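For reference, the structure is listed below as structure tokens.
A single protein chain has been omitted; all remaining protein chains appear in their positions.
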Amino acid sequence: MEIGLNHYLVLSTILFSIGLVGVMRRKNLLMLFFATEILLNSVNISFAAISHFYGDLTGQMFAFFVIAIAASEVAVGLGLLIVWHKRHNAIDLDLMSTMKG
Amino acid sequence: MELLLYTALFAPLVGSLFAALFGASPKTLVTGVVTSLLLGVSLVASTILLIFVITSGQFVHVEMMTWITAGDLYIPFGFIVDQISVTMMMVVTLVSTVVHVYAIGYMDHDKGFNRFFSWLSAFVFSMMVLVMSDNFAGLFIGWEGVGLCSWGLIGFWYQKESATWAANEAFIMNRIADLGMLIGIFLIYWNTGTLQYHEAFAAMPALENATLVWIGIFLFVGAMGKSAQFPLHTWLADAMEGPTPVSALIHAATMVTAGVYLVIRSHELYALIPNVGLFIASLGAFVAIFAASMALVNRDIKRVIAYSTLSQLGYMFVAAGLGAYWVALFHLMAHAFFKALLFLGAGNVMHAMDSELDPFKMGGLGKKMKVTMIMMTLASVALAGIYPFAGFFSKDLILEAAFVEQHYIIYTVLLVTAGLTAFYSFRIIALIFHGEERYKLFGFHPHEAYKFMLVAMSPLLLLAIIAGSFKLSYFEMVTNLLPAIEYHIHHPLTYWVITLGTQLFVIAAIFFAYKKYMSKSVKVPDGTSAMEKSFFYKLLINQYYIPRFYEEYLVKPYRELSCVFWKHVDQKVVDATVDGIANVIYITGENSREMQSGNLSTMLKWMVAGLVALLSLAVVFGLATRHSDKIMLILSGLGV
Partner (left out) sequence: MLDNILSILVFFPAIAAIFGFAVAKDSIRAYGVAVAFIEFALSLLLWFSFDSSVSGMQFMEMVPLVPAFGINYILGVDGISLFIVILASFFTMIGIASLGETKNVKNMIISLLFLQMTMAGVFVALDAIVFYVFWELSLVPMLYIIGAWGGPLRIYASVKFFLYTFTGSLIMLVGMLFMAYFYYQATGTWSFAFLEWYRLILPETFQLWLFGAFFIGFAIKVPMFPFHTWLPYAHGQAPTIGSVILAAILLKMGTYAFIRLSLPMFPDASVFFMFPIAIIAIIMIIYTAMVAYAQEDIKQVVAYSSISHMGVIILGTFALNVEGITGSIFLMIAHGVVSGALFLLVGVIYDRRHTKMMAEFGGLASVMPRYATIFGIMLMASVGLPLTINFVGEFLSLLGFYQQSHILTLLAGIAIIVGAIYMLSAYKKMFFGEVTNEENRNLPDVNKRELVALVPLVLITVWLGVYPKPLLDPISNSVKSVVQLMHDKAISEEAKTRIPNLMDGVTRVKETN
């Protein structure tokens, strides 16, 4: 059996779902970051696969952008996380409610 | 002549404004004197105009200035002095001058002396506007003006609850009728294009009969209010709360006759619609006997005279309704003189008796108040219609007119009423001036009124006696304008039988009244005698329960409905709906606030939910557009 575009897309969907559930369910900020990474990378997979399928490099270029942005996001996010942890000694999402309306 | 016209018209206004300057200050005799003098000026001017109109047979017509113009509508302040209005002007200025002079004495001790004269003169001005206007809108100005002054004067003693209540009742009841009048005016305008009397009447014969009938009815509704015809009559008796000069001037001689004046003024209209005229006559006859019956038992001398006025207004409407306009106007004039006299006499009695009004508590006053007694007796004789007093010529003429026109039912009713009139008039005369001196039981110390008050009354007395002799010359004058129909019963025997019969009947009624109420056995009724317990007595003393009916079934429901409208409909339904809508929005906001909990994971959940919703919508729409033709097919198959 040859591995075609559909397989990549299915993988991407599965990963995206895992990420989505992670985003929704996890209460730990660190886990949330992991889930976000999974989301982003699932999209990267489909970008790369579709780019290959059409023979158009734009998709792969876009995947690089995403990787770069994800990296910077994690960098900033982890920085904030550390500050938060220092101040509150916890990284539980439910405690972060200073902006509650 | 124009100058005279303006003098006659505006002198009372000047007097009123002058008195108003001192309105709030304590009594100054000068206000009374000045207003009276100015009315005298008005009287003189009216007299000169009268002579002019008689001798030349011409009108005086002026247009002072424009009042309202809009579109095709053009209403000026225009005034006309013709045979009809000059009669009214004479009546108004003469009676009001007498009443003003009289009131200087009558209101002597009243705190509101100046205010009184201001109102009284304002009334005369409004009345003059009413009778002198040459168009319906001007008439309406006067119409409402007299209503206002009547309100102010009935409620003159505003500290008294009953007086202010009566004032408001009179105003509101008149307003009901005024609405009819207003609609009549609208009808005239949209059908004839003008409100000027002569143009409007000239255009009327060309109109459809149904329109004319409506105009006639609506105008008459207006007349019913001012002239207190059934069912709008209750205010007149209650209006007796006002000072007695007011009753004499407004509620006997002038304002209440405005309705009759209106019908006479519109005679060209009513001549075209005899059916409405017959209705007016029938209602008039009904009111005549209806009011007379209430006067029979009433224990308030002013109210008795008020009912008598009502009854006589009925007579006038009979004459006017049957087309005998000049007769109506003649009776209006004669009635004004003797009825005002009667009221002023009653005023003297009230003054003597410290405002006591129950004739059963008087008796034997004739010894103390000879002049008043003579005056009131003569006025009553005139009212009863005994030869050769004024009432004989004017009232019996109405009876004759009804007879000649072959309305025998109306004739009979009026004949019976004539007997009743004689009876109740002399009932109070007998009770007040003759018999036992019952007032001593109640500790009154009666005294005759001031001399000048009596002198002031004397012109009225003179006219009450001799007004009848003007009949022929008056006929000649006024029939230049009004249809000249002489009402003569041609068969001499019938004529004498009817005339003498009426006289004898009336005299019998007078004797009966004297006999019954001069006897020593008359006592102050205490509700125990058999008569007072009888059904008819109760019916009459309660005015056929009509005021109570109005109170229970109109006033109270109106008040309650108003409260319901306010507290339940306005606040609980209309406003609550508005607030409800606002509340729904507010609660939605309150509830959806939960979304913005600030909790990252919940917000993420909402974000995902939104994403899913939008994506699925996009998919659905995408599919729908792709397969739109098939969907249409399915829908059309379903019959949509």
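Should a chain be cited, it is by its letter among A and B, assigned in written order, with residues numbered from 1 in that chain.
Keep in mind that, in the parts below, contacts are C-beta pairs under 8 Å (C-beta built on N, C-alpha and C of every residue); 3 or more make two chains touch, one makes a residue touch a chain.
Note that this is a predicted model, so its numbers are computed, not measured.
Shown chains touched by the hidden one, complex as a whole: B.
Only one residue in the set B:L49, B:L153 or B:L182 touches the chain that does not appear here, and it is B:L182. Shown as candidates are B:E144, B:D238 or B:E405; the residue that touches the absent chain is B:E144.
Contact with the chain not shown here comes from a single listed residue; of B:V30, B:I172 or B:A202, that residue is B:I172.
Touching the chain that is not shown, out of B:L73, B:M595 or B:I631: B:L73 (per the contact rule at the top). Touching the omitted chain from chain B are residues 23-24, 65-73, 137, 140-141, 144-145, 148, 151, 155, 158-159, 161, 164-165, 168, 171-172, 175-176, 178-179, 182-183, 185-187, 189-190, 193, 558-559, 561-563, 565-567, 569-570, 574-575, 577-578, 582.
Just so we're on the same page, only the chains that are shown with their structure count from here on.
Taking the mean of the C-alpha atoms as each chain's centre, chain A and chain B sit 93 Å apart.
Interface residues of chain A, counted against chain B in their complex, comprise 20, 23-27, 32, 93-94, 96-101. Across the complex, chain B meets chain A through its residues 593, 596-601, 604-605, 608.
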